[in-house]
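A single structure is presented below for examination.
For this depiction, one protein chain was excluded, whereas all remaining protein chains were kept in their positions.
Here is subunit A:
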Amino acid sequence: MKLDSKIPEGPLAEKWTKHKFNLKLVNPSNKRKYDVIVVGTGLAGASAAASLAELGYNVKAFCFQDSPRRAHSIAAQGGINAAKNYQNDGDSVYRLFYDTIKGGDYRAREGNVHRLAEVSVNIIDQCVAQGVPFAREYGGLLANRSFGGAQVSRTFYARGQTGQQLLLGAYSALNRQISNGKVKMYTRTEMLDVVLVDGQAKGIVVRDLVTGKIEAHSAHAVLLCTGGYGNVFYLSTNAKGSNVTAAWRAHKKGALFGNPCYTQIHPTCIPVSGDHQSKLTLMSESLRNDGRVWVPKVAKPGLKAKDAASIPEADRDYFLERKYPSFGNLVPRDVASRNAKYMCDEGRGVGPTGLAVFLDFADAIKRDGRKTIEAKYGNLFDMYKQITGDNPYEVPMMIYPAVHYTMGGLWVDYNLMTSVPGLYALGEANFSDHGANRLGASALMQGLADGYFVIPYTIGDYLAGTSSAKISTDRPEFKEAIDKATSTINKLLSIKGKKTVDHLHRDLGHIMWEYCGMSRNAEGLKIAKGKIQALKAEFWENVNVLGGSNELNQELEKALRVADFIELGELMVDDALNRGESCGGHFREESQTPDGEAQRKDDEFAYVSAWEYKGEGQPEVLHKEELKFENVKLTQRSYK
């Protein structure tokens, strides 16, 4: 298989413009003859479904939630980047491009990232026109803030609920098209397989989560906008329902999976409080602007937040300030996360589990006064108190890193098409724009860029060359996929083993976190592979899924998702093992500088790993897409 990224030739800043002109168009009166399936209704899915329906295509949209408005994009807090340069502080499309490429540790395509930066400005305009209530200055113009260590203020926001407001904007555009009859919306409906006819994606198989009915839907193109796979770790900041099933089933039907090992671990999350923990909550990283991260110099097992004040200043180790004097507490996410882990590995972690470090605001409150701190972080402090019962105005917060975002995903070309013709992946579900590490406030940007401003152009190029004849779901390919989904479900229900789905999912999470988390090494990854294979065998022999298939059965829903997470976990481990360098969110202990920092190896690993599924029990085959850098010079990050 030859990987063709289809990046247009020519100067970086002209690639997208030229490409748009070269793409084939579908005549307006012909658009209504084409059906498009959109799976997922987050920022990427809702914006794509609405935009394609506006163009005249017939869209069927699917989500597993009870309403498209609940997709997990809704939980994004901080903001969305755009190269508007409204602040006159030196921002530009090129600077946003450069920051994103550099932030991704030079493991993303220049062409894709530049396009992302170009359309970022259109996204803000679009959202404003929809009535998204972005923060405003007193003069009535849009407000910006600096985010995630960026040198310019290019982040637009709606309080701490930017994701919610952007999603509700896209949801309103989607609603308008549902009302116009151009989008048919299927809620509480989960995709179980993609259907290929003559090697092209022509439909999907879904399960109605209320009646349990398995149904096929056909279309001329299928868009997967199904988000990331952070829940492979069981505990993450993702929603409980977030899953990899759609992407994984597409992978098993021939779509290559790009860079599965790239996961982002966020340093400031509320620590695990016990075995009952079901998810982790992110505290905005803006807290590190004023909070000081520390642990005791000498291990104090079980140290509580309320006793932190008893540790004298001289006995505290402000480890980020000590190790990175120029960036201090504001080092990037991966560096902050890794160092918190090291402290806990040394036994100097705090709290009942020893898996936490302090984030202390005492100095900031003394310096600026409680009022100022309250104005900046009041809602975050309240949220922390609600969850932990501790009052961060009086005692330090306890934080620990948690899985937050997955940069890997289905491999796509410049047109967002996977290696299966007619099958596209948008938003977090694809691998494309963030390289090995995503910058803050860039996830929302990419989801909406793909949906509003990329796919409406690129899909026409494919459909223009495809027959508009209706595809019957009576074809054997659909029947076969329905039978397969049905037999998988019957199998799961017939095992009647001893362990709950959650129990096995938690076991998977422990393996992934231990061996394929913040820090990875070859020996551990090999152990993980064996453990995951054993877990897979146990799952299919010993899982206990009660209830029937023809009813709302939440245990069955979870079981289907966990079965796919287990298989994905093994591929993540393979990918992490293959990538013998440290880059972005992927830290290989064998690849460090003499002073213990991440060491990239550009001569060996400046490529995208794209994995091909070869069948049950067969090793996946690695394809490499070499990354070419014609505009930026590769440098090693340093925060000392």
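Heads up, the rule we're going with is that a residue touches a chain if its C-beta (ideal position, glycine included) is under 8 Å from a C-beta of that chain, and two chains touch if they have at least 3 such contacts; residues count from 1.
Everything that follows uses one rule, which is that contacts and distances are computed from a predicted model.
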Note = Among "Cytochrome (Ubi)quinol oxidase subunit III", "Succinate dehydrogenase / fumarate reductase iron-sulfur subunit", "Lactate utilization protein" or "Oxidoreductase", the omitted chain is listed in UniProt as "Succinate dehydrogenase / fumarate reductase iron-sulfur subunit"
Key: Residue among A:L142, A:V197 or A:A299 that touches the chain left out of view   = A:L142
Chain not shown: contacting residue from A:G40, A:P68 or A:G103 = A:P68
Remark   = Given A:S51, A:S218 or A:S582, the residue that touches the chain left out of view is A:S51
Request  = Sort through A:S92, A:Q130 or A:N289 and give me the one touching the missing partner chain.
outcome  = A:Q130
Key: Absent chain, residues of subunit A that touch it   = 47, 50-51, 54, 65-70, 72, 74-75, 84, 86, 122, 124-131, 133-142, 158-159, 161, 164-165, 168, 171-173, 175-176, 178-179, 185, 187, 210, 237, 239-241, 273-274, 276-279, 281-282, 383, 386-389, 452-453, 456, 500, 502-503, 544, 546-547, 551-552, 554-555
